[in-house]
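A single protein chain has been omitted; all remaining protein chains appear in their positions.
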Amino acid sequence: MTTNHILTVENLSTRFQTPDGEVEAVNNVNFHIDPGETLGVVGESGSGKTQIFLSLMGLLAKNGTSTGSVRYKDKEILNLRSRDLNKIRGVSMSMIFQDPMTSLNPFLKISRQMTEVLVEHRGMSEADALKRAIAMLDRVGIPGAAQRVHMYPHEFSGGMRQRVMIAMALLCDPEVLIADEPTTALDVTVQAQILDLLRDLQKDFNTATVMITHDLGVVAGLCDRVMVMYGGRVVETGTVRDIFYDSHHPYTEGLLKSMPRIDRANEDSMFAIPGQPPNLQNLPTGCAYQERCGYVMDRCCVERPLLKGFGDGRASACFREDGQ
Amino acid sequence: MTAMTAPDKRDNAPILSVRDLKVHFPIPGKGPFAKDRPLKAVDGVNFDLFPGETLGVVGESGCGKSTLGRAILQLIAPSGGQVAWLGKDIVGIPHRDMQPLRRDLQIIFQDPLASLNPRMTIGEIIAEPLVTHKPELGKDEIKTRVKRMMARVGLLPQMINRYPHEFSGGQCQRIGIARAMILEPKLIVCDEPVSALDVSIQAQIVNLLQELQREFDLSLIFISHDLSIVRHICHRIMVLYLGNVMELADRDSIYAAPRHPYTKALISAVPIPDPEIERNKERIVLTGDLPSPLSPPSGCVFRTRCPFAQEKCATDVPTIDRVSETQEVACHFHDSI
């Protein structure tokens, strides 16, 4: 099986051992990423969207284990020793997080944190590495990069810190950039700047990007393909148009309807998905969405709908597709 | 839209009138003998709130919107100005006189779990305002009322002995709402009540607030950074920037025809969940970050990020102009841009 996917994920499952029992955070997830595309991963908190990517980056919490297969090009990388993983992680695949402060060392200057990677992985000299770091900071829109590279993380504002993170992630020309809610902690005007920047950078570098977010607005503006997660499983995949204009899964539909929209005056009340997000420790038999679904059938409560493809990368996990 | 028209103001006196409200925090200067510098979190805010009305207060982090909400409730002492509650100024009144008024003034917080005492059962949490203000009520009466309110906000009444950590975020927010509603107050300040919740839960909470508002003729001050939620729940909207009001208008005017460049930028920055519209819409992208509130720009505080700034903006502080019956704007050039 030869493919030109950069990243292929097959049957990925991630479990956590907790004092209250085993929790299956990610369940049998399959997807792939092609060069230059942007994949949106949408879901609520606890849907497993972040855990997928922490698993494949080898960043799971200690009580977590993953099974399945993750291939970077043709190399299996799941559960690799961290020494081997480090040749890929941060070099060919980078990840940026919601809170940049958690991934920046507050006691080191930005210059030091940026050049370290280049010197180690690229064998660059300190001087060249610094030049590249400055060029990269300049590229992500940090004014006065040559001076500011010598500052400490806390001297930057939230938006600027996220820019620094993006610059650091792009230093080694990664082929995959995983962005986990990169704009959630930012103000809307700054969010717009960062989203513009990500769009621009993708054009320039042709990096495959994964955008993990709960904000469908961000997905609409940025992504090519979308994967919707619920209760640790993928419930629907498709192109951004498919998802937004022709959604098949009731959860996707509900999510879209319940998003408040700034461009529309509202009716009497907002559409709301009833009920609470599922408790992963205590998932019902059958479909995880059954308790909140408007189309629920008897079958949904006994049997779990599998993700079923229907052409062109479209798939949905719902019995409604069976034409019942 | 007809179902959500603002209550007719002319018939009613405002329930709350805020005049030139200021909150300045002293920040210690650099060096041991330097003078304290004032951080002007809220700097001269004026508005009226009418019974049954929802006023949205929007702005970016650090614009003073949360401080404003707390200053209205006298949880933070204002440095100047007036807050007239039912026609009576409550700024600086003695603690003793303020206590009875708190029955009518409540607050809901952003972080649903953090706003509930983890060591108390939710029955005790919801009952606390009752126990405080109506000590004459018997235990059974209190319990009945708590259960009734729990059912009203969508919580199972038999959960009364459970603890906050046993609930999801949305349910915790319902507990917070039940606590705020149990005394049937006249005004609730909602400080980002849905920001910490999942999208599918946000709408539930917004709808609950709207239902309660109709049922109890509540006034709401809805503080939020999310302009799309605000559009759905608020009758009027006030845009704050560095503690100053940029624009104050009713909902339809502000979204259809924003007059202040900051309002325009804010609205255009909100992503729309529709790929076609989102990718083709016109946007005003602001450059840079919020200036430090310790040294706000001279003249118009927004001028450093304003794409239309001119010389006049650096020297003159714009006054709030009434541009229509329902819209007020603080910009020198609101006519030309």
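Just so it is clear, A and B label the chains in written order, and each chain counts residues from 1 on its own.
Note that contacts are C-beta pairs under 8 Å (C-beta built on N, C-alpha and C of every residue); 3 or more make two chains touch, one makes a residue touch a chain.
We adopt the following convention: contacts and distances are computed from a predicted model.
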Name per UniProt, for the chain absent here [options: "Spore germination protein KB", "Oligopeptide transport system permease protein OppC", "TusE/DsrC/DsvC family sulfur relay protein" or "Proteasome subunit alpha"]: "Oligopeptide transport system permease protein OppC"
Listed residues B:T54, B:S79 or B:Q106, member touching the removed chain: B:Q106
Contact with the hidden chain (one of B:V23, B:V45, B:V58 or B:L73): B:L73
Chain not shown: contacting residue from B:G176, B:P261 or B:P293: B:G176
Hidden-chain contact residue, picked from the options B:T54, B:S79 or B:S115: B:S115
Chain B residues touching the omitted chain (full complex): 70, 73, 75, 98-100, 102-103, 105-107, 109-111, 114-122, 128-129, 132-133, 147, 151, 154, 156-163, 165-166, 176, 179, 204, 207
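Operating definition for what follows: only the chains that are shown with their structure count from here on.
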Complex contacts: residues of chain A adjacent to chain B: 44-45, 157-160, 187-193, 195-196, 214-221, 240-241, 244, 254-256, 258-263, 265-274, 276-277, 279, 292
Of all residues in chain B, those that touch chain A in their complex: 1, 3-4, 60-61, 168-171, 198-204, 206-207, 210-211, 225-229, 231-232, 251-252, 255, 265-275, 277-279, 283, 285-287, 289-290
